[in-house]
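To start, the structure itself, in structure tokens.
Take a look at chain A:
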Amino acid sequence: MSKNVKFIQGNEVCVEAALYAGLDFFAGYPITPSTEIAEHMSLRLPQTGGKFLQMEDEIASICAIVGASLTGHKVMTATSGPGFSLMQEGLGYAIMTEIPCVIVNVQRGGPSTGLPTGPSQGDVYQARWGVHGDHAIIALTASNHQDIFSITVDAFNMAETYRTPVILLFDEVVGHMRERLVVPEPEEIPLVERLRTSVKAGVDYHPYLPREDGRLPMSDFGGVHRYNVTGLFHDMWGFPSNNSGVTHGLLRHLVDKIKNNVEVITRFKEYYLEDAECILISYGSSARSALHVMENRRSRGDRIGLLELQSLWPFPYELVRKKCANAKHIVVVEMNMGQVIRAVKRAVDHPDRVVLANRIDGFFINPTDIKNILRLIQGKGV
Partner candidate 1 sequence: MAVKDYIRQRFFPHIWCPGCGHGIVLNALLRAIDQLGMSKNEIVMVSGIGCSSRISGYVDFHTLHTLHGRALAFATGVKMSMPELNVIVPMGDGDALAIGGNHFIHAARRNIAMTAIIMNNRIYGMTGGQYSPLSGYGTRATTAPYLNIDHDFDIAEMAMAAGASFVARTTTYHVRQMADILKEAILHEGFSVVEILSQCPTYFGRKNKMGSAADMMEMFKKNTTPIGSEAKKENPDLIERGIFVQKDVPEYCSEYDKLIENAMKGQ
Partner candidate 2 sequence: MGKVKLKEHIINREWCKGCGICVHFCPKNVLELDETDKGVAVRPEDCICCKLCELRCPDLAIEVLTETETSALVKSEEAAEV
């Protein structure tokens, strides 16, 4: 059987992967550079019996998908910077109520309306801390279409596994770029389905009582268990509580279920790290330029390697520390004024060895930009 090969935009890849993962409800609002996700979704979802809804704004979009997730569906919304800002309240609600959903942010330049068509990776910390209050979050990213596909499927799997929203932090370049995608065969990538309770009708069901493995079996709205869902701190039945034990326990659970699974959640790719004296750390489209530089320098005999992060939150501190233990130079390549570099500096044993190669002018960071930084490090001048 011939492989299903496509030559499509990254945004379309995200749609195809979501459908592969079992998505059947999407609500969104047009915003550059994520709009093609909504457009392609409006075409593709009804063909599979799913529903696409164009809401009145991004606030309504995230609220609608949370509502649809509660009836047992896999759901997603997609947006960019300004829309992602509007979604923060709904995102916090999904975190607090532990409702599986996937939120795509195809990043553009900011703050504010910023650079609608210009690439940027400036939302790394908004993904982490845009929601008020203590919480944990999963944010994934990818640098090419094959990885966009698999990481999108991963996002749905993690949303179901941990009963949490998962953020896909793409950027304008990977979103709009066209390249080859080999669509995986059905069942080639394992899927995690909604874990539903086995508690029978008439028996007390606790929607917010985690099992020993930390997972919380759900009951669909419309089913035999009637329970409450609220953004207030709540007890194991879902009813509001300001009991100190309940409050402390819930907050710990919300953070620990992700924090304690960093190693399971972590996604990365590594190239020539074993003997690397200089390690590039990058993610998303920036990692394409970093990869190019790395390959180019390797071919000339430089001991250079690349660590491409595909999960930014929870940040894989231990992984980064270990991989960089023997590096003399660590260059973080990203399109912002230094976001992931903060986490890298916290992670490594010698933060003074970490430097930034960035670009913040609305143009894609190219290999020359990175090479210039490497020349500076080597004392060669630009």
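Keep in mind how these were chosen: all candidates are chains of the complex that A comes from, given by their letters.
By our rule, a contact is a pair of C-beta atoms (placed from the backbone, for glycine too) under 8 Å apart; a residue touches a chain by one contact, two chains touch by 3 or more; residues count from 1.
Everything numeric in this text was worked out from a predicted model, so none of it was measured.
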| item | value |
| --- | --- |
| Result, touching chain for chain A in the complex among 1 or 2 | 1 |
| Footprint of candidate 1 on chain A - complex, ascending | 24-25, 27, 46-47, 49, 51, 53, 55-57, 59-61, 63-73, 75, 89-90, 93, 220-224, 226-232, 239-240 |
